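Below are the structure tokens for one structure; questions will follow.
For this depiction, one protein chain was excluded, whereas all remaining protein chains were kept in their positions.
Chain nomenclature is as follows: A, B and C, assigned in order of appearance, with residue numbering initiated at 1 for each chain independently.
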Amino acid sequence: MEALLEQLVVGLSIGSILLLVALGLTFTFGQMGVINMAHGEFIMAGAYTTYVLQELLGAENITAAFLLSLPIALVVAGLMGLLLEATLIKRLYGRPLDTLLVTWGVALILQQVARDVFGAQNVAVASPAWLDGGTELFGIDLPYNRLFIFALAMAVTVAAWVVVGKLKQGRRMRAVMQNRQLAAASGIGTASVDRRTFFLGSGLAGIAGVALTQLGSVGPALGTYYIIDAFLVVIVGGLGQLRGAVIAAFSLGIINSLSEYWTQASLAKVIVFVCIIVFLQFRPQGIFATESRGLA
Amino acid sequence: MSTREKGGRFWLLAILALCLSAFVAVGCGSDSKDEASSTSASASSDSGDTIKVGILHSLSGTMAISEVSVRDSELLAIEEINKNGGVLGKQIEPVIEDGASDWPTFAEKAQKLISQDQVAATFGGWTSASRKAMLPVFEKNKALLYYPVQYEGLESSPYIFYTGATTNQQIIPALEYLQKEKGVKKLFLVGSDYVFPRTANKEIKAWAKANGMEVTGEEYAPLGSTEFSTIVNKVKASNSDAVFNTLNGDSNVAFFKQLDGAGLPSDKLPVVSVSIAEDEVRGIGADKVKGQIVAWNYYQTTPGAENEKFVKAYKAKYGKNRVTDDPIEAGYVGVKLWAAAVEKAGSTDPEKVKAASKGLTLDAPEGKVTVNGENQHITKTSRIGVINENGLIDTVWESDGPIEPDPYLKTYDWAKGLS
Amino acid sequence: MTTEPWLIDELLKIRGLEVDFDGFKAVDGVDVDVKVGEVHFLIGPNGAGKTTVIDCITGMTKPTGGSVLFDETELRGKKENEIVKLGVGRTFQTASVFEALTVEDNLDLAASFRMSTLKLLRRRRGTSETVTKALESTGLEDVRAKPAGTLSHGQKQWLEIGMLLCQDPKLLLLDEPVAGMSPEERTRTGELIRLVAESCTVLCVEHDMDFLRRFADRVTVMDEGKVIKANATVAEVQADERIQEIYIGKGRGIEEVSA
Partner (left out) sequence: MATAMKALGPTREQLLARVGFAVSALLLLVVAPAFLSDFRLGLLAKFLCFAIIAVGIAIAWGNGGMLVLGQGLFFGLGGYCMAMYLKLAEAGSVGLPDFMVWSGRETLPAFWKPFEHAWFAVGAAVIVPVIFAALLGTLIFRSRVRGPYFAILTQALAAAFVILLVGQQAITGGTNGLTNITTFFGLDLADPGDQRVLYFLAAISLGVVYLIARQLLNSRYGKLLIAVRDAEDRVRFLGYSATRVKVIAFATAAGMAGLAGALFVPIVGIISPAMLGIVPSIEMVVWVAVGGRASLAGAIAGAIAVNWAKSSLSEEFPSGWLYFQGALFIAVVAFAPMGIAGAVAWARDRILERTGRKQPGPTTTATAEGTS
């Protein structure tokens, strides 16, 4: 029983990481129909941002560097996204498969750039002292870094929800997503809305990257470990659906942790995939259907 | 299908034909001179002013992290030899190829080095998979490969020299250390999901069974994984005395962090790692692995004049912040061993080099090493070390002199039936 | 509800049709009868649920309630392609043709719809009689070898109708066949539909009153998911003030819609 509870906690923890890496995609993929394979590299960029800040601020300011890197990574990754949107993706709206291929080329280049700038060797990012170690609750270990990521994921999700649901900017984003022509006709500058959406989605990837520095070391291939999982979360959750992404991320996390407990880590991945295929048999549109008939 | 499209096919086929012609032309151009002399690779390789050798490591892809440093040490060794007049009075000319972390590419490039560049020997490889991919290429061409990394044993190709440790020079001493010095009775096995950890763990289980140690669990994580919560939970539930860790480089950070988060720091639960060397510590961050136990045959801190010279030269060439470690040293030793054998044989002919290598000894940075003529591994001193706060490793235990290599564990009763 | 003689041999009988989009009733208890051989019009303001009714007949939308009887067969729960094979064809609001294929290939594919997969793997040799006839009736003979993507809007609509002609359906569902067409194109489309109607029954969704006047046998009027007038003549519809009000209430007069 305790083991089960423990695995549920692990599942929530995996889920919060999945949510964090997938959140940006719910904007770029879900709302704009852009399959950005370079999303993983924006995550990587966020992680390297933390590393660079630590190098700049020195060993005595680790906490400051880490906290500062959250907004800075948002801007860095966001600007990279903006650049990508303005140069390439703009030309490819309505050709989702081509965005996938083009951004994969971008991902290749970004990885090699990271390798040439920071070295093929992984780099070490130090953790603030308050994130080391953990606490225990009802006999279950709760590492601080996991708690932090969980809290961060929740905070970012709420922030994204507020932006999309409550702010004027968010309403415009939804309007463009649902009917581009109509939105354009009613005076919304769709091009600028696209840019902002892409900035936001890419920036969220940067934040995810900062969080990931607390789990492992940072290397050029960091993003590739997460990209597929992130897309699966969005597909299962339903396009452009924040609540869908939340439910999907945690469900996949829990399925993963439970099957890993009863089998092995390698098999768990396969089991999760089988679950997704079966799930899509019943709900091809994801947990929540989109209001738009677009993309598919 | 409109007529215009039919025409399109012709044009495309024409382009295809052009591509092919270009391919043929380029192929002929670069091969024509080799064709004539391709009867014996070795005969022609020392006929010019230089002797070509191949350096084949992953310079791109995931394995570049580890292999680039080994390439560097091999180049250093070649430079040193050339400064002292080369071999057989000729300069050594390295031909560098990229294995791109892809095993068939290793096989392809190995073939290219042998048949196009006609190298006298090749130094390269890191993963077992890349070695297994290259093995048939070297055997069928009767060419030499020097492989610089510790591995899982159970292999001894007549055309490969193994300058890294086999299991009885690294893993078994580590197990003995755990049992005798640390009093470990229950051991948990954690590894990355590939060949070395799985085969090594099979040997560990056989050893444990024979020596009264209990293996409480065996878990594998996909390569590159940073998710160890479940494995850590299993480790914790098993009440083990120690963990034997065969995780690959970048997974270690996550694993150690999560052990720490679960209240199992290194002083409470010792972890012995066999895949973390100084170069990996540099990427992981010394603070995260400080105090962890590792098992290798060489550390940057290993005493001796040869090593002082080596470390100095390596840092002088590649920068102060670079470190040397076991595979880096083994790559260096490989080049030196080959050069010594060529001098002794008076030829670069692989068969003569093989014959001359039998019993050849060398004062290596790790101490005196001797080539075992039978299995072409080298004798190695086993050293257990602890990572310090500078990211270097302090030796805490050392075997009594070099251990004879025994890749098939023939001299161990408990290993019967393993191979 | 009635026993009038012209209602007896209905080809299509829709009863109590309901479609619920997440709580929004797009179609709410609709009954429609289409008699063999007639040209039946389904009209109503935007959002009345006309296209949804068509979608339900053809299996594109799954109704949440009611029944769709075609020639005594229940269509609900059947797949799109099965419904087509029973003899129900449809067009789309924006003409849907295969733009990369030639006009002739478009028609040929439509004509081959009962072919076995194995036969489909053979190459097409020459032009079948059905296709030749369809080329003639749609007046697309001159452009037969052109990719359909290069056709004008009107030509695409005719091609789509021509494709359905090749399938020899019993019931043809047309979704706004003349929207966005020039007056001449409308006339030609009308003639084409008249030709079609000789051999099959037509259910047509359309706004254009002039078009309706010229070709409709009977009319069913919908508003907000409900039928407000069933099986009326064109004159009855034009005389009905309630229908006028609905259109005016939506901001435009019934004649205006045709503009």
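Keep in mind that, in the parts below, contacts are C-beta pairs under 8 Å (C-beta built on N, C-alpha and C of every residue); 3 or more make two chains touch, one makes a residue touch a chain.
This is a predicted model, so every value here is computed, not measured.
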item	value
Among the chains presented, those that the missing one touches	A, B, C
Per the touch definition above, residue among C:150, C:182, C:199 or C:233 touching the missing chain	C:150
Chain not shown: contacting residue from B:79, B:93 or B:108	B:108
Residue of A:7, A:111 or A:217 touching the missing chain in the full complex	A:111
Touching the absent chain when the full complex is considered, from B:88, B:154 or B:362	B:154
Where the unshown chain meets chain A, residue by residue	29, 33, 35, 88, 91-92, 95-98, 100-102, 104-109, 111-112, 115-116, 224, 228, 231-232, 235, 264, 266-267, 269-270, 273, 276-277, 280-282, 284, 295-296
Hidden partner chain, residues of chain C it touches	58, 60, 79-81, 84-85, 89-90, 92, 96-101, 105, 108-110, 112-115, 117, 119-129, 132, 147, 149-150, 163, 167
Residues from chain B at the interface with the omitted partner, ascending	1-17, 19-21, 23-24, 26-28, 31, 34-35, 38, 59-60, 97-98, 100-104, 107-108, 111-112, 115-116, 127-129, 132-133, 135-137, 140-141, 152, 154, 193-195, 198-199, 202, 220, 222-223, 418-419
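The rule we apply is simple: only the chains that are shown with their structure count from here on.
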item	value
Identifier of the chain whose CA centre is least distant from the whole-structure CA centre	A
Remotest chain, chain B as reference, centres from CA atoms	C
Centroid distance [mean C-alpha coordinates] between chain C and chain A, Å	46
Geometric centre distance via CA averages, chain C-chain B, whole Å	71
Residue numbers of chain B (touch at least two other chains)	none
Chain A, residues touching no fewer than two other chains	none
Chain B contact footprint on chain A (complex, rising order)	3, 6-7, 10, 13-14, 17, 112, 115, 120-127, 132-134, 136, 141, 143-146, 212, 214-217, 219, 221, 225, 257, 260-261, 264-266, 269
Residue ranges of chain B in contact with chain A within the complex	59-60, 62, 64-65, 68, 193, 219-222, 224-227, 229-234, 236-237, 249-251, 253-254, 257-258, 260-263, 279, 282-288
